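The structure's right below; bear with me while I get my questions together.
The complex appears here without one of its protein chains, the remainder shown in place.
For clarity, chains are labelled A, B and C in written order, and residue numbers in each chain start from 1.
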Amino acid sequence: GLPLVLIAGPCQLESRAHGLEVSSALKEMADKVGIGLIYKTSFDKANRTSVKGQRGLGLKASLPIFAEIRETTGLPVLTDVHTAEQCAIAAEAVDVLQIPAFLCRQTDLLIAAAETGKAINVKKGQFLAPWDMKNVVEKITGAGNPNVLACERGVSFGYNTLVTDMRAIPIMGRIGCPVVFDATHSVQQPGGQGASSGGQREFAPYLARAAVSLGLAAVFMETHPDPDNAPSDGPNMIPLGKFEAIMRDLKTFDAMAKANPVTAL
Amino acid sequence: GLPLVLIAGPCQLESRAHGLEVSSALKEMADKVGIGLIYKTSFDKANRTSVKGQRGLGLKASLPIFAEIRETTGLPVLTDVHTAEQCAIAAEAVDVLQIPAFLCRQTDLLIAAAETGKAINVKKGQFLAPWDMKNVVEKITGAGNPNVLACERGVSFGYNTLVTDMRAIPIMGRIGCPVVFDATHSVQQPGGQGASSGGQREFAPYLARAAVSLGLAAVFMETHPDPDNAPSDGPNMIPLGKFEAIMRDLKTFDAMAKANPVTAL
Amino acid sequence: GLPLVLIAGPCQLESRAHGLEVSSALKEMADKVGIGLIYKTSFDKANRTSVKGQRGLGLKASLPIFAEIRETTGLPVLTDVHTAEQCAIAAEAVDVLQIPAFLCRQTDLLIAAAETGKAINVKKGQFLAPWDMKNVVEKITGAGNPNVLACERGVSFGYNTLVTDMRAIPIMGRIGCPVVFDATHSVQQPGGQGASSGGQREFAPYLARAAVSLGLAAVFMETHPDPDNAPSDGPNMIPLGKFEAIMRDLKTFDAMAKANPVTAL
Partner (left out) sequence: GLPLVLIAGPCQLESRAHGLEVSSALKEMADKVGIGLIYKTSFDKANRTSVKGQRGLGLKASLPIFAEIRETTGLPVLTDVHTAEQCAIAAEAVDVLQIPAFLCRQTDLLIAAAETGKAINVKKGQFLAPWDMKNVVEKITGAGNPNVLACERGVSFGYNTLVTDMRAIPIMGRIGCPVVFDATHSVQQPGGQGASSGGQREFAPYLARAAVSLGLAAVFMETHPDPDNAPSDGPNMIPLGKFEAIMRDLKTFDAMAKANPVTAL
């Protein structure tokens, strides 16, 4: 397999300055560590737990900032889309379109994303089995776009809790597309704080390393200079100051995993 | 509480003739049994398991049929919406808009539905706890529409299986809106047949009766003259020929439930 | 089906006086309501969450009290057994032996219990599917004892939580033995208070009524004059002062359920 890539960035595009600052910092770290990086940024949080949660800058205001980040840092950029109409517009300024987990079975959205020709990262719904992703992926490849990534991000386990089933990695691998592991949303506690989601960020580096050791295409991790004051997903984002250590760790285990295929039985 | 209402109809609007036939048959039964009825019909199955699944007639072709069913039978009509744009259009021809479970946290859709002023039936996501519906309901009431129904339809329980937690009924009741129980989707086995969902229709009458015995506003049940040949959700729909018996059963238990509040501890 | 029977009593046999007081009170209520009653009492809590939890009087000290309760009240008595050796001894003083949920697959215990010839109430393990109880029941009937009751008491649902799947009632009914529903342990939150289990007693009357409405042989419910000061299972026991109202409620719904078989599809 190819070396591991990181998909990283803050949950929201908070402002032009914030976006440029975080993307430059991440780019610098990735260069130092020698690991590939895709910058993740969102123009809208369309499914906040509560209507009071902050949603972001919106697509129109974000597009020039996405372009600027791409140009300044040289990093490929990923953003998530929520309606079929947004796909072609967002595709002008980014390299990867991401389908949110709740929306992974919305046929029109998947096809509109596919038709942009961009790479598509589909999050596996919290309500899906790993083998169910075959049908999801085929909605995209059937629309003529073979560049699909399947992303594990935890599965419902009782109320307000997710669990990561590591079997999902080899199972989704058999579908034939690169497998991504979203380590920070997997430790989310959805709705766990009443009007917002809780999280257990301290476990994200454990789950990321375990997943990488099985041979993964990419790890998705949200990070923020000051997670406890972030407008969304603070409880599960990684403090930016710790991110370089995690990059090194994942790079080490990725090299080992790629050199040692798991014993087939 | 007011007497129980049924929300019933086939999974898809298959054709004008089919819609008129099923709605008339249901209307006749409901009159005979003496129970309130809302006719459920869908113009699009927007999140089929596989892209090969049939989707329905589409919004434009369905609107005049919805209107005709409403006029012919005198029944209120409910349909589900999948994008913000569809809300105002669908609202012209129906009485109740329904938010699909996967979409229950999509803020723009909830607000657009709310702004039509129609009654809104929100399905609880398979990934949500009953208390999480408070935030969902508030997205609608906060947009100035107090007519919200909260609908239980099963929660993820391992892979390809749902379970109904009957505690959800009193818990969602405390939110302050009428509670609906979707008895046929609760016995769905999502993705359970590879490229389509399985189901255990034989348990729907059990779950419906159990839920009604706790004091419910409405039961949602899909029904079809020939479920095994229906284009979608066949394994969990109720054969139309059995529907009158179930109506009588639920009416009996509803009367008993409304006359006997559950002992408060 | 035969009319519903209640299996009721406190979690522990706390003392001779306590046992006589609670059993007499329950007997009086049952007579007033006109419902069958089996008195439940435990000589040992063998699997407390923490070693600091109180365990009870022990088998030897309890036997004469069991006999006295049986004689004084005329009620049949049920107790739970934890080792093969206890079965024959406990059988001398009680009418029903109960197998705890954690132990429902311990073959030697099941066979020793079976060989006493007493009726056996087997709790379904929190880790078992309803259909798995077929093998459990056959361990007992295969030892020559056909008097087996299969008891639902909730299934693991994430951490520290149980959920009641009402489908378990018809599924276990097909095994061919009477089905019991344990309404108070089903609302337990195992380990939920750190060194002891939590519980949500307010939902027990809901779950009991829902289960009874499906046609049940018996409901199991723990009750205590002062649950909040009970040595075990306080958070999920029913206050004795509320028990008569619940008895009446379940009797009403049982009569309705037995007169109206659920519609077969």
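Here is the rule we use: a contact is a pair of C-beta atoms (placed from the backbone, for glycine too) under 8 Å apart; a residue touches a chain by one contact, two chains touch by 3 or more.
Remember, predicted model here, so these are calculated numbers, not experimental data.
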For the chain not depicted, the shown chains it touches: A, B, C
Selected residue (touches chain absent from view) among C:Glu28, C:Glu92, C:Asp108 or C:Asp226: C:Asp108
Of C:Glu21, C:Glu68 or C:Asp132, the one touching the omitted chain in the full complex: C:Asp132
Touching the absent chain when the full complex is considered, from A:Ala61, A:Ile89 or A:Met256: A:Met256
Hidden partner chain, touching residue among B:Gly144, B:Gly158, B:Gly241 or B:Pro261: B:Gly158
Absent-chain contact - pick from A:Asp31, A:Glu92 or A:Glu202: A:Glu202
Residues of subunit B (touch criterion as defined above) contacting the omitted chain: 157-159, 161
Residues from subunit A at the interface with the omitted partner, ascending: 155, 157, 163-167, 169-170, 187, 200-207, 209-211, 213-214, 238-239, 242, 245-246, 249, 252-253, 256, 260, 262-265
Missing-chain contacts mapped onto subunit C: 46-51, 55, 82-84, 102-103, 105-108, 111, 125-129, 131-132, 135, 138-139, 142, 155-156, 159-160, 190-191, 195
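In the analysis below, only the chains that are shown with their structure count from here on.
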Superposing rotation of subunit B relative to subunit C, computed on C-alpha atoms, to nearest 5°: 180
Distance-maximising chain from subunit B - centres being C-alpha averages: C
Distance from the mean Cα position of subunit B to that of subunit A, given in whole angstrom: 33
Interchain centroid distance [CA atoms averaged], subunit A/subunit C, Å: 48
Junction residues of subunit B, two or more chains touched: 155
